[in-house]
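Of the protein chains in this complex, one is absent; all others appear in place.
Naming follows writing order (A, B and C), and every chain is counted from residue 1.
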């Protein structure tokens, strides 16, 4: 059992043109920086990316957009990216917008072996078009299918060589959900440790869900909206 | 905002005859000992208890069975209790047996606001009787409804006064799921601390799900099957 | 005089009750956190995975791993908890959040809300708004009563694509406080110095006025 790979290049080496990827993160928080950089260098194309956001022009998934590697984005909010907007308006890029909770729950469904789940989000709106609507206890719900993704690429704070992962603060977000949902799951971590170094009570993603793991380098962790208060 | 109650008596004081209760634990591991003792002293009757098991003759839910407080058990496995068997065979006690994963997932559904979930467990068996069976991708699933429970009673290792909970080892089991699923959730903990003493990264049950909390006393933590190895 | 955005937030803050778990949307709703009344403890939920959100950090103490749903750097308060997005929307869907405050472009007299999409304009996405409005038991909308052209945003029916149906319970605008009732918008309070007449003129949806309508205290 060897899940440890040397670096991001090795982790993504079998991701081919046309693959469906899940990428963890919320905005630029908790994104798999090293793996995205490796995908950009690899130049793989026609990707479908399931990720809550699409990065900014010069960071995150925005880097892949700039290289025109992305065919389709499945996201809940994509606003912070001029190149994204240009490709969308020109028809080069396809976008499917879905509610954020639906995105999370469709990942959970995949990770928990549920083929589809009911959520009220979007019932009675254009999001419901073409979907089954069903009433339970007087309330309408949409039937939403579990995601299928060839690869899930996530970023954790600490991980061990068996693939157990711990996330930090709000950098958790979609990462543990996507980690459970990929056919193959790649985890990059800030600190890779030996089995036994992480307290088994506080593992967020058990190693069974993780197929490849490596310690990333040079994390930039860019802040998207730097807000501070004036007093201490 | 005051969720802290003095003791088990106060925590269960408004649980009335006929209530539907969820009780955490797997076997005798992680059961809410103090609350069960208080329910026995209170003598409340006609209870419906959702719990993976039904305790043993002189511990856990078995204590409530002995006092004939339970009208119906919803469980996955109930084998370890002679009084249970007697009441069942005499028709005093009603039992609904459901697959363990279905039990867990119906709690999750309640805690996550999903009215019903699909699971393959029991498809094609007598468990499927009267339930909707639906085929997704060539496989049959049963539609199982979210549980509705008046009270969830759980046992955690540590908790803070805001209701944040951390469980220990396999005493976690159904506890965090039931904590999310009760209309009113009562948590008993081995150690009650002030807000800020628990690392927010490792909370298993966020306080939003917990309505009452107290520090239990005299935990017996009985072992059901003591197995040891001969060598050190 | 019409309320400022700060005053709208201040008025909404009076709806807070001790022990509430509250989700505040981007914009005016965020400001509500600045006016939490003395003696009232509320816990702020951020749908990217945090209960117990605190204020912005002091300069130099920004933590890139710690942001709110608006992607702003924030802090935590003692007793906070982090969780993943499925649990976050799980607790929202299960009705555990006591109050949700969000902005709107339009609200209809039956409580429909539109706040995510303008046809012909670049659509950024609904984020968590559709989940919030479909799930919350108690939704207050913070909004301007009219758009920049002076047209009412409280309508018989929304003209924009909906975010959710029959979900808004209360509106606090720069002009008024209104409940959404089965009979339409019910006027509860007026902004100081704003007449019932003016509010009527700027409310295209059905509005109910019963008895004297007091001025807000802000």
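One rule holds in what follows: a residue touches a chain if its C-beta (ideal position, glycine included) is under 8 Å from a C-beta of that chain, and two chains touch if they have at least 3 such contacts.
Small disclaimer: the values here were computed from a predicted structure and weren't measured.
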- [ ] Taking the complete complex into account, tell me which visible chains touch the one left out.
- [x] A, B
- [ ] Would you mind spotting which of B:64, B:171 or B:213 touches the chain that isn't drawn?
- [x] B:171
Open item on the list: In the whole complex, not just what's shown, which of B:4, B:40 or B:88 touches the removed chain?
Closed with: B:88
Open item on the list: Please identify which residue in B:27, B:62 or B:182 touches the non-displayed chain.
Closed with: B:27
- [ ] Using the touch rule from the top, list residues of chain B that touch the missing partner.
- [x] 26-30, 52, 75-79, 85, 88-89, 97-105, 107-108, 119-127, 157, 167-177, 204, 221-229, 231-232
Open item on the list: Applying the definition given at the start, please give the residues of chain A touching the unseen chain.
Closed with: 1-2, 110-114, 160-162, 164, 180, 194-196, 198, 200-201, 203, 206-209
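Here, only the chains that are shown with their structure count from here on.
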Task: Which of B-C and A-C has more C-beta pairs touching across its chains - done: A-C
Open item on the list: From the C-alpha centres, identify the chain that is farthest from chain C.
Closed with: B
Open item on the list: Can you compute the centre-to-centre distance for chain A and chain B, using the mean CA position of each chain? Integer Å is fine.
Closed with: 33
- [ ] Could you tell me the distance, in whole angstrom, between the mean C-alpha positions of chain B and chain C?
- [x] 36
Open item on the list: Can you work out the whole-Å distance between the CA centroids of chain A and chain C?
Closed with: 29
TODO: Check each residue of chain A and list the ones that touch at least two other chains.
DONE: 105, 119-120, 167-169
Open item on the list: Going by the contact rule already set, what residues in chain C reach two or more other chains?
Closed with: 76, 82-83, 86, 89-90, 92-93, 135
